[in-house]
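First the structure, in the form of C-alpha cells, and then the observations on it.
As you look at this complex, bear in mind that one protein chain is not there, while each of the others sits in place.
Naming follows writing order (A, B and C), and every chain is counted from residue 1.
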C-alpha cells in the first residue's frame, strides 16, 4: 500500500505566492485565445487600463511575462547604464541581493546598509548624495519581505528626485496592500506583481515607468532588446493596434484582470485597511503570547507580512514542520541572513482578513508549544481580538 | 450606447496559442500553493517525471518559467560560447531569426538557408561540416511555423553528432504532434513548450538537455547564472529537496501537469495520428478547392499546421478579417518574409481532430469567396472526407 | 492492460443537455454560499430579475430546483384541478406524453393529435372549444423535440385566451432560441429551462406564471404544498427578505445567472438569428445531400433542432454509433413513436453557430456512407454555405 500523498494545506499564510482569490482562479480557467485574436487584443488593452488605474499612473504601465524577479533583473539591465553609479539601499536580504544585479550593469555600486530589522534613514541617503553627487540610480526594496520591514520610500524618493537621480523600487510585496504608488513616491521604475497583495497568481510583473526612465532606457545602448529582459520591447504592447514581442501568458493575463477588478471594486483604501488591521492584530498577539517581533519597532513593521523572531534554542525548521503538520498552515522561513532567525506570516490579498491573524497566532502558538516553547495563546488571541474589535 | 464588445471566436485554428483542453483549463484554476509547500514540492517533482516520460528522456528535463521564446534565448545564451562557430540552418522565418541570437553569443555564425517553402537538405549540412570542421553548434527549427514546414531533424542530428558538434533544436510546434524527441534525434538542447501540440497554455518552456550539453553549459563562463535566462540555475529544481531559483508559475505548472496527463493517457502514437490525419485531410481539401499549398511538397508539409498560399491580387488581411468576422474562426497570418504570402491554420492539440479540417476548409473557402476568389468548397470537403474516411 | 476509457466527444450536437458556454462552466465553479448568506439572498434576487428580463415578464418568474421535467409535472399538478377538462394537443412524443400527467389530475383529457411530423392547426383548437366549451386548460408542447417541429403557439394562445381557458406550455427547447415568450403568447404557465437554447446546465426549471394562473393554483386545493412539486411554495422565494422552501441548487443558480448574462448581453434577437441561420443551413444541406427532413414542411421545422428521416433499411443505432465513433460527434435519437425513424441534431446555445451546421452535415454524411448509404457531402456543404453566405 502506497503512502498517503502529502495533503494540501488548509491555510497558506506564506509571504507569496499567497492564496489566490476564487475569482482569479476562475479567470485562469477562461478559454485561451490566440494573442492576435481581436477579442484578446482589446482585452489586453483593457487590462493595461486597469493596471494603470490601480497603479495610479499618468502613463501606461508595462506587463512583463514573468514573475517580478524577471522585472527586477530587467529593470537593472535596462535602467542602469555602464557609466552609472548606483546607490543600493539594503535593509534586508532582497535589498542586499539587488546589489549583485546592479553591479552587473553599473560602473560602481555604493552600498548603504542597515541592520536587517531596521529601515533606511532618509538622512543617510541625503548624506550619500552629498558624498557622491555622481549617483545616478538609487535602488530600494520598499518592503524587504525576508525581514517584513518597510522603508520610507516617499521621503527617499523626494531626495532622489531632488538630486536628479533615478529611483528604482521593488514594491513587489507592498503594492496593493498599502498606500504606495509610483508617482507620489518619485519612483522611476516601480516593480510589482499580481501574486502578493493583489491575490493573483505568480507569473507576471507589473511595471510603472516614468517618462524620464523611458528616456534613460531608450538612450542606454546596452538596454536589452529582442530579449525576455527587454522592457523597451513591451512599451507599446498594450496597444491593440500593435504587436507583442512574443506570446503573452494568456491565462495569467486573465488572472491579473480578475485581481485588478477585485482590487478596484473593493476600493484600494478598504483593501489597505484590512491588510493593516490584520498585521496589527497579529503583531499584538505575537507580543502578548510572549514572543518577539523581528522588526526593531512598530514603525518599520510591514502591514503585509510579519516576521517573528525565533527564540534561542529553537529550530525554525522544526517549528515550521509542526505548524504545517499539525494544523495544515503553511508559513515562510527566513532567507540567507535571516534564515533560522525568524519565521514569517503573510497578510496578503485573501489572507489579509482579521481572523487570519487569529489562525496564524493559534497555529504558531500551538507549534511552539509542541516543540517545547511556552507561549500564552489565550493572551495572544485576546490581544489580537482587542485590536480587531477596536477597529470595528 | 456603447459598441458591442468584440465577440470571442467560435474556433481558434491558429498556430498557437491554440485552444486548450478543458482539463487543462480546470487545472489552471487549482488553488495556488506556496512553492515551498511540501505538497507543491512533491507535485513539481511529479510533473517533471511526466515531462521526462513525454519527452522520452533518460535524464531530467528542465521547465523554464516563460514561454518558449525564453527557452530559445536561454538556449543560445547558455550553450553557445564566445569562441563557438554556429551553423544556423534557416528554412523559414524562425530559423532565420535564430541567427540573430546565435550571433549575440557566437564567434561566427554560418548560415545555410533554403527557400522558405523547402526543407534543409542533410547533405548540405554534411557539406558545411566538410567546409568548416570547426562548427561547434548547429541550430535548427524543426517545424518552422511561419512556413508550416518540417526539417529532417533525425538525419541532420546524426550528422551533427558524427562531427561531435551540438544540436540545438526548436521543436516548439512539432513536439507532441508527431514522433519527435530529443534523444533519437541527437538533440542536445531541445526546446519545446505546452502551448502548441500538447494543448496547454502559454507561459512555460520544456527543455531536453543532453548530458554533454550540460557539460558544455557548465564549462561556459558566460552561460547565464542568477538570471531569468539561466538554464543552469534550474538544473536540479525538479528535486523536492532542492530550492527554486525563483518562484515558478504555479498555475501554469498545474496546467502543464494536466496537459501531460492527457497526452500520456491518450497515448502519444494516437495523438500523433490524429494530428497527421487532420493535416492530410486539410491539405487534400485545400488542393481540391483549387488553392495552393505553401509547402513545396507533401514531404515537407507539417502535420501540425498548414500554410495556404495567397493567390495574386488577394489581400491576406481582408481574407483573415472575413474568416474571423463571418465564421468566428481565428487563423494565423504569415510573418516577415512570409507575411502577405500565406495564411496558416494549426492542427494542434484539441484542434487536431479530423472534422476541424472541414471547419477550416469551409471557413477558408467561404472567406475566399466573400472577397472575390472562386473556390470549390464542395470538392474541398469531399477530398478531406475521403482522406478521413480512408483512415477509419 | 485495461481497455481505454471512452473518449469524450469532440462535438455535442444533441438536443439537450447541450454544450454549455464556457462562462457558464466557470460560474458553476464559484464557491458555494450558504443559501441564507446575505450575499446569496441578494444574488438570488438579481438572478430572478435577469430571468424576468429574459422571459419579458411583467411579474416575477419562478425557478424550480430540478430540470424542466419537474416543472412540467409540477405545472400539471398545480394548475389542473380535479374538475378540469384538459385539451391536450399532441404533435409529437412529448405532447403525447403530457396527456399522462394531465390525466393524473384532470377530470377529463381530450386529445387532439396530428401526425408527428406536422403541427397543430389553430382551427382545430377553435373547433375543439366549439365542441367542448368546458375545456379549462389547454396543454401544448411548443417545440416537440423528438420531432423537431414547432407549433403555432401565439395563434393557439389567442384562441385559448379568448375562451377564458388556461394555456400550459412546454417551451423547454425553444425559449432562448427563437422569439417566444409567455405574455405575447397568452401562456399562463410557461415551462422552460437553462439547458437548451440558453446554453446552461441541466438541473433547473424556469417558469413564467400569469397572474390568473397564480389565482387558479391558489384556489386549487390539490395544488402541491410542502412538496418538491409545489410551485406555490416558491412564489415569493425570489425576495431576499423571504425564505426558501428548501435549499436551492446554489451552483446551478450560478450557472443560470451566467447563461442569462450571456443571453441578454449578446441580445436575444441576435441569438435567435444564429439559431435560425444554423438550422436553415443544416436543413438545406440535408436535402442537398439527398436525405429527407422529418418535418412535413419548412414551416413547421424548428430553428433549434433538426430531425432527419432515416431511409428504409438503415439502422439508426448503427448510424449514431458511426457518427460518434468516427467523428466524435454526439447526436440524439428518436424516442418512442419516432425511435428508429429519425435522428436529431440540436442547434442550441453554443452550437447554434453556422459552421456547426457544416460539422453536423459532414459527420452525418460520413456516417451514412460508412454504413452504406450514398450521400452527396459536397453538395450538402455547398448548400449549407450558400444559406450561410446569403445571410452575411
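As a convention for this text, a residue touches a chain if its C-beta (ideal position, glycine included) is under 8 Å from a C-beta of that chain, and two chains touch if they have at least 3 such contacts.
None of the values given here were measured: they were computed from a predicted structure.
When the missing chain is restored to the complex, the residue among C:228, C:273, C:287 or C:314 that touches it is C:228.
Between the chain not shown and the residues C:16, C:146, C:303 or C:365, the one that touches is C:16. Checked against the full complex, the one of A:104, A:341 or A:369 touching the unshown chain is A:369. Contacts to the hidden chain, counted on chain B, fall at residues 22, 25-27, 29-31.
In the full complex, chain C contacts the hidden chain through residues 5-9, 12, 14, 16-20, 25-26, 28-39, 42, 65-67, 69-70, 73-74, 100-101, 195, 201-203, 226-229, 246-252, 255, 324, 330, 332-333. In the full complex, the hidden chain is touched by chain A at residues 4, 7, 10-11, 22, 29, 266-267, 326-329, 353-355, 358-359, 362-363, 365-366, 369-370, 377-379, 381-382, 385, 388-389, 392.
Heads up, the rule we're going with is that only the chains that are shown with their structure count from here on.
Seen as a C-alpha superposition, chain A sits on chain B after a turn of 180°, to the nearest 5. Put simply, the C-alpha centre of chain A and that of chain C have 52 angstrom between them.
Once the centre of each chain is set as its mean CA position, chain A and chain B turn out to be 34 Å apart. Residues of chain A found to touch two or more other chains are 25-26, 29-31.
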